[in-house]
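As structure tokens, the structure follows; a few thoughts come after it.
Only one protein chain is missing from this complex, and each of the others stays in its spot.
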Amino acid sequence: MEFIGKIFALAIAAIFVQNFVLMRFLGLCPYIGVSKKLDSALGMGMAVIFVMTMASTFTWLIQNFFLVPWKLEFLQTIAFILTIASLVQLVEMIIQKTAPSLYKALGVFLPLITTNCAVLGVAILNINDQLNFIEAIFNGFFAGIGFTLVLLLMAGIRERLEKAEIPACMKGTPIAMIVAGCMALAFLGFSGLKI
Amino acid sequence: MTIIIYSIIILGSLGLIYGLGLAIASRKFQVEVDPKIEKINEILPGANCGACGHPGCFAYAEAIATQGEEINKCAPGGEKACKAIADIMGLKATTRERNIAVIHCQSGGKDNTLLRYKYEGISTCKAAVLVTNGPNMCDFGCVFQNDCIAACNFDAIHLNENGMRIIDPDKCTGCGACVIACPRNLIELVPISKKVHILCSTHDKGAVAKRKCGNHTACIGCGLCVKKCPVDAIEMQDGLAVINYTKCISCGQCALVCPTKAIVDPLAGKRKKAVILSDKCIGCTICAKKCPVDAISGEPKKVHKVDSEKCIGCEICFEVCPKNAIEMN
Amino acid sequence: MRLFQEFTKGFVKENPVFVMALGLCPTLAVTSSVENAIGMGMAATFVLAFSNSIISLIKNLIPSKIRIPAYIVVIASFVTIVDMVMNAYFPEIHKNLGLFIPLIVVNCIILGRAEAFASKNNLLRSVIDGLGMGLGFTLALIVIGSIREILGAGQLLGYNILPATYKPVLVAILAPGAFLVMGILMGLMNLKKNK
Partner (left out) sequence: MKYYLKLGFVLLIITVIASGILAFINSFTEPIIKFNEQKQKEEARREVHPEAASFDSIGTINNETITVYAARAENDSLIGYTFLAVKYGYSSDVKTMVGLRSDLSINKIKIISQAETPGLGANCTKPEFQEKFSNLKYDNLLVDKDGGNITSITGATITTRTITNSIKEAFDNLDPVLKNTKTEEVTE
């Protein structure tokens, strides 16, 4: 039972309390870039969840079976990002071959994910917080959901913003930043929450 | 020292595994994408505007390479793209004239629209038209909420000081986004060489139309232009004169006779008259046959002459003359 | 002189942060104080300049299929060097920047400049461009950092410059403040450009 509690605590932390986009400032470039339309945001969200979960799994294995036994922690950054880049390129090829229709909806986002700070961020955080293997996978998964949740909220708001009366100089990214600021204020309310 | 060796072994093996993995994967998961599609896709501007009728450039490229789609349908790409695709596909590039958008309405500005009520709802034409069929008196006129400007992703439509929508011919790529966006279907894609347009779309009866139009330039369906047109390019459709641009030679005669100035001819008065150069003319009589107003006279094999009163400056003879013996001045 | 223009274009005209909206993750996260901002800016400039130069040298040796992993290994090694040096010689700044030094690897500016610029130009041009972009990035960080530090803590570089009666606007230091300050700055930048 205690295990489920820990996972639930991880979920609340990754999605609300320490949301990856609004509180930890990770994954902002795609967050501002892709959130113009709801369907592209959903596509990006799914791709990010998938890649984050895979990345958390592989990077945890590499850290604890390759780097730690030979005391090569300083290689952590290079090993992780190499894994993530190759993983994304591999996933892109597999999806392009096996599910062309999914690739059409998702394809354009995959190369974008390699430069997404959130993926590498969650990989490193899994190690810094000394999570075990199962927790690392769940943390990656919930971080992805947190990212997607905020991305969808943002896409919804920005679609309505198109019709709103905004001064010319604020159109586009500036107003997106202000909206993100308000959302961050709202998420600040969660920070006292502790399971 | 051992740390350096360990790190080289570990990272080296990681690099090797990923290198081999990607190489094998790229071979095994080789998707036979026709290289032609990729090359064509690179040439297309990538605006995904849909002017070619396909959802996005990649789909159009695929259609060209696999279903033998026409290669000149890319409006934003224009001739440049068309020629490049032709080289790839090995076809002859049939150049097609560039289209630009024309708004068939002269009201819709601040001081040339009669309003039934002051509209303060959602500022889009689609919404305005839903409310008692638009705020302006004329049921066919422009509701001036600028959906066309919002739709244009080439920034070709701007508002002038009176709030009228002006289309910039250089920027307009004829992608047709505004045609779809206008709920009143006022916008039509017209070849750029055709200058004369009927800028009204009302099907109301003459007197009613004139009264409702803020600009008083409504088409009252009198039919004078139909009779006057030398090439019969205008026809009456349910009380509204409509130009058939394939026949139209932009001679501007219709604009002269239109009683309410519904037809606008930007070249009025600026047209030049045709003059036949006696030394070059070989009397082949092609110009005489082609002239819509029979302004050219002369026997075969003899030097021909142009009657400058009759000549309407449509430049057809100038274009067809094989010896370019005709000058416009 | 063309090269000088190449160098200064990164400052205002093509400022990576304000104009191109790249590298937002570190920009918002690290600018809670000017000292951290300078630290991150210098680290990023170092990595940018060196990785651009190396990439422009080896660009034609690498087959296109593994272009991204190869570039990433080069960038990651420079980032690890910076991480180690900073950890050894500037421990407090390293502690403040914390997670965001390894994240320089996935910083959109660096991979973006490497892909877009360094892989197409010779050594000198790409180093100049790297330095220009890096300093432009640092400039932006310092601007945002100073605003947030003055508003949020009434201090600049640790010295309080505002009278003690000034009640610091705490939100400027927190996450929402970063978004709002960034949004307003981008708006002003557009205003200046449109005029």
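Each chain carries a letter (A, B and C) given by its place in the written order, and its residues are counted from 1.
The definition used in the following text is that a contact is a pair of C-beta atoms (placed from the backbone, for glycine too) under 8 Å apart; a residue touches a chain by one contact, two chains touch by 3 or more.
None of the values given here were measured: they were computed from a predicted structure.
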Touching partners, among the displayed chains, of the absent chain: A, B, C
Contact with the hidden chain (one of B:Tyr18, B:Tyr119, B:Phe140 or B:Tyr245): B:Tyr18
Contact residue for the chain not shown (choose from B:Ile8, B:Ile166, B:Ala207 or B:Leu277): B:Ile8
Option from C:Gly134, C:Gly152 or C:Pro176 whose C-beta touches the chain left out: C:Gly152
Touch residues of chain B, complete complex, unshown partner: 3-4, 6-8, 10-12, 14-16, 18-20, 22-24, 27
Missing-partner contacts on chain C, residue numbers: 32, 58, 61-63, 65-66, 69-70, 73-74, 76-77, 80-81, 84-85, 87-89, 91, 95, 152-153, 168, 170, 173-174
Footprint left on chain A by the chain that the document does not show: 17-18, 72, 74-75, 78, 82, 191-192, 194
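One rule holds for everything that comes next: only the chains that are shown with their structure count from here on.
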Distance between chain centroids, defined by C-alpha means - chain B, chain C (Å): 46
Centre-to-centre distance between chain C and chain A (centres being mean Cα positions), rounded to whole Å: 21
Sequence positions of chain A contacting 2 or more other chains: 74-75, 78, 82, 86, 89
Residues of chain B engaged with two or more neighbouring chains: 15, 18, 22, 26
Residues on chain C engaged by chain A in the complex (per definition of touch): 21-26, 28-29, 68-69, 72-73, 76-77, 79-80, 83-84, 99, 102-103, 105-108, 111-112, 171, 174-180, 182-184, 186-188, 190-191, 194
Chain B-facing residues of chain A, complex: 62, 66-67, 70-72, 74-75, 78-79, 82-83, 86, 89-90, 93-94, 96-97, 100, 163
Touching residues on chain A, where the partner in the complex is chain C: 22-29, 32-33, 74-78, 80-82, 85-86, 89, 111, 114-117, 119-121, 124-125, 128, 167-178, 180-182, 184-185, 187-188
